[in-house]
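Here is the structure we will look at.
Removed from the display is one protein chain of the complex; every other protein chain stays in position.
First chain written, first letter: the chains are A and B, and each begins at residue 1.
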Amino acid sequence: MSSTLSGLDLRDVTRDDAALRRFLSGLPGVDQVGAEARAAGLATRSIKTTAKAWAIDTAISMVDLTTLEGADTPGKVRSMCAKAVHPDPSDLTTPAVAAVCVYPDLVETAVNALRGTTVQVASVATAFPSGRAPLPTKLADVRDAVAAGATEIDMVIDRGAFLAGRYLQVYEEIVATREACGSAHLKVILETGELATLDNVRRASWLALLAGGEFIKTSTGKITPAATPPVALVMLEAVRDFAQTTYELRGVKLAGGIRTSKEAIRYLVMVNEIAGEQWLDPSLFRFGASSLLNDLLLQRHKLRTGAYDGADYVTLD
Amino acid sequence: MPAFEYAPAPESRDVARLRASYGIFVDGRFRAGAGEAIKTVNPANEEPLAEVAEAGPADVDDAVRAARTAFDGAWGRMPGRERAKYLFRIARAIQERARELAVLESLDNGKPIRESRDVDVPLAAAHFFYYAGWADKLEHAGFGPRPRPIGVAGQVIPWNFPLLMAAWKIAPALATGNTVVLKPAETTPLSALTLAEIIAEADLPAGTVNILAGGPSIGQAIVDHDGIDKIAFTGSTEVGKAIQRAVAGTGKRLSLELGGKAANIVFDDAALDQAVEGIVNGIFFNQGHVCCAGSRLLVQESVIDDVIAALHRRLTTLRLGDPLDKNTDIGAINSAAQLARIRELTDAGEEEGATRWSPPCELPDRGFWFAPTVFTNVSPAHRIAREEIFGPVLSVLTFRTPAEAVEKANNTPYGLSAGIWTEKGSRILSIAGKLRAGVVWANTFNRFDPGSPFGGYQESGFGREGGRHGLGPYLA
Partner (left out) sequence: MAGTVWAPTLPSRTTSDRLRVRKTYKLYVDGAFPRSESGRSYPVTNPAGELLAHAAQASRKDVRDAVVAARKAFPGWSAATAYNRGQVLYRIAEMLDGRREQFAAEVRNAEGGSAAAALATVAQAIDRWVWYAGWADKYAQVTGSANPVAGPYFNFSLPEPTGVVGALAPQESSLLGLVSVLAPIITTGNTTVVVASRERPLPAVSLTEVLATSDLPGGVVNVLTGYPGELAPWLASHRDVNAVDLTGVDPADRPALQQAAADNVKRVYTPADEDWRSDPSTARLAAFVETKTVWHPVEV
C-alpha cells in the first residue's frame, strides 16, 4: 500500500496494460460498509445560519447548469444561459453559476449568449452518454465542441473496456481526448453507476487522473444510481491522495440525482472534511445539475426572509 | 479562519425537562433518599444541573424487600407473555422520549449529543425490544424446557453509558422474571432516574424495579445485602475484583463486565481510509470512555508511516466542544477525577519516551476537557500500553507478522475486545480465532446490537450481555 502512493514514478505505471493493472489493483481496497458509515456520519453535520448562507452561495457558484435532452433547442439553451448569469432576477446579489453544460451542437448558441460573462461553456462529447463509437468519431466530437468555443469538455470513459479489464485502452482514450481538448479543460465521466463497486470507482478515478483529466465526474445523469455519498467520498479521497503523491490539484464533479440544497450542503461538508478546504472552489468542485439551482434559490430566500417559499418564486430555466 | 466555518448548531437544552431535584425510586414510588443530597454537575462547564437525594442504607433495605415481595408475588407469578408486554411498553416509551433522554444524557455525562441521540438512546430502546421478545420464549433459548429466574438482582452500573448500561442490566433481568435493585453511577444519575419514571408510567408492579442514586457505599450495601441473589456489575477491574471477593462463599450469582485495553490490529492490506475511521471510532468515540475502546493500535510495521499520516490528517477534522452542539465529535471528560487520571497516565507516557501528538485543539476554559492524543513509538513495557487510561488517548505499537500481532494483542490480563483490519477473509477468521477477547470486530469497531453477546475474557470479566447468551446470567 505505501510504496504505490508515495513518490512512485507514475509514468512507469502506465507503461503497459499489466503495469497499469498491477498499480490499480495495488490501491487500497474500499470497505463499502465502512465508506457508507463515514458518509452517513458526515451527513449528521448540522449547517445553520451563517454557515448555511455561505454554503448555499458557494454551491450556486459551483453549479454547472445543465440541459442534455434530445429536445433541446437554441431557445431552450438561451433561456438557461440567462438564468445561469442571473439565477434570481429578484436578487441580483445571487452569484452566477460556474458553467452551463450542453450538447456540442448547441455550444455556439451558449457561447454567444454568455459572451462577456464569467459563466463557462462546458460541452459533453465522445458520443455522450454511452461512449459507444469508434475513437476517431469521439475525438471529432471533442474537436467540434472546442472549435465552437467550449472551454470545458465532459467526456465519458469506455465502461465496457474498463469492466473487461482493458485499462490501458481506457487510459489511452482519455489521453487522446485530453490532447483534442487543447486549452479547454477535461472532465472525465466515470459513470459510477455502471462501475458498480467502490473499488472500481477508486481504480477508475486514479486511471482518469493519471491520464490527465482535470476533473473526475461521477455520472452522465442518464442512469441511476448517479452521484451518491459513498461514491463522492471515494472520489474525493482519490483527488486528495493524488495531490499528496503528485502535488497536482484535480477536481471532482458530482452529477445526477442531486436535487436539494440539503444534499448539496452535505457534499460540501464532505469536500471540506475529506479533501480539504482548497477544494471548496469552483475550480476544483462542481455540481452538475438542473433542478438543484431552484432549490438553492428557495433556501436562499428562506434564509433572507425567514419564510418557506414555493415554486412560483423562482424562474423556470 | 477556515473557509467553511460551521456555525453553532445547539440542540435545545429545554428538551431535557431538567428538574430542580430528583429522588430515588423504591417500591413503585419516588421519594427523597435518606442519604446525602448531592448536586450533579454538567462536566462541560462544571455548572450544577440538579439536586439528587441519594439513598441511605435503609433505602437499600426497603428496595431489596420491595424487590423480594414483587418477585414472590406480582412479577414472579406473571406469565412471560405479560412480562413481555411491559418490556415492549418501556421500549416504546424510550423511543417516544428519545430526544429528551439524549439531551439529558449529554448534559449529565458530557458526551456529544450526536452520540447520545444516534447511539445511546436508540440502542437502549432496542435492548428492551429485544429482551421483551424473549420473555415468553425462554423454553426455546437453549437453557432447558423450564428456565427459572434467580430472584432479586442487584445491579451497579458505570458513568460512561448511563442509560444504555441501565437498559443492558434491567431488560434481561426482567425478561427472565427477576426483579431489580439498580444503582447508577454517582456522577450520572439523571437518565436512570428518568428511566424510573418511564417504568412507573408503564405501570410495572411496584418493587419490580428499584433505582437508587448513590455513591460507592450504596453500591457496597447492595452487593453485601443478604436479600440479593444475583449481582451484575459493570465498572473497573479493581472494583470488580473487590466484589468477587465480597461475594465469595455467599452463594450469590455474579456477572462482571470490567475494563479492557483492546488491540486494534491494522494489516498492510487493510482498506486504509476505513481502517483510519475504525481507529478514530475505536478510541475517540465517547471520548475513549469505553471499556472496549481500541486503545492500543497495532500497525504492521511496513505501513506505519502511511497509517499515522492518514490518522493525523483525519484527527484535524475532529471537533471538540459543547456536547449539546450537533457538530461536536469530542465532548467533555466526565469528572475531575477522571481527567486527573488521564493526565497522570499521559504524563507517564511522555516520561517513558513515547512520542506525543495532538491535533490543534482549543479547550474551553471551564469544564473537564482533554484533547485527542496519539502516542507513537510505544513499547509493550510502557504504562500507556498496559494500563487502561479510559480517555481519548491512543497508544500505537507495531508488529511484523500476524503471529506477532496476536502475541502482542494477547499480552495483557484484559480480554474484552479487539479489532482486525485486513481485506483477507481467511485472515480475519484465523486471527479472530486466536485473539483472547470476548468481542472481535473485523473491518469495523464499536458496533453494538442487543442481539450480539458482549463480554470479556480473563480480567475483563465474565458473563455476556446481549443475545441469547445474555439470558444465562439471569437464569437459575
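By our rule, contacts are C-beta pairs under 8 Å (C-beta built on N, C-alpha and C of every residue); 3 or more make two chains touch, one makes a residue touch a chain.
Keep in mind that what you see is a predicted model, and the values were worked out from it rather than measured.
Note that the undisplayed chain, when the full complex is considered, contacts B. Only one of B:A7, B:A32 or B:A141 touches the absent chain when the whole complex is considered: B:A141. Touching the missing chain, out of B:P48, B:G144, B:P380 or B:G451, is residue B:G451. When the missing chain is restored to the complex, the residue among B:A55, B:L107, B:A132 or B:A437 that touches it is B:A132.
Touching the chain that is not shown, out of B:P112, B:G207, B:G438 or B:G467: B:G467 (per the contact rule at the top). Residues of subunit B in contact with the chain left out of this view: 81, 84-85, 88, 126, 129-130, 132-137, 140-142, 402-403, 425-427, 429-431, 433, 450-451, 467-468.
Criterion: only the chains that are shown with their structure count from here on.
Chain centres here are Cα means. That of subunit A falls 44 Å from that of subunit B.
Interface residues of subunit A, counted against subunit B in their complex, comprise 1-2, 5-6, 28-31, 33-35, 37-38, 44-52, 54-55, 58, 237, 268-269, 272-273, 277, 280. Contacts from subunit B toward subunit A in the complex involve residues 2-9, 114, 118, 268-274, 277-278, 302-303, 305-306, 317, 326-327, 423, 443-444.
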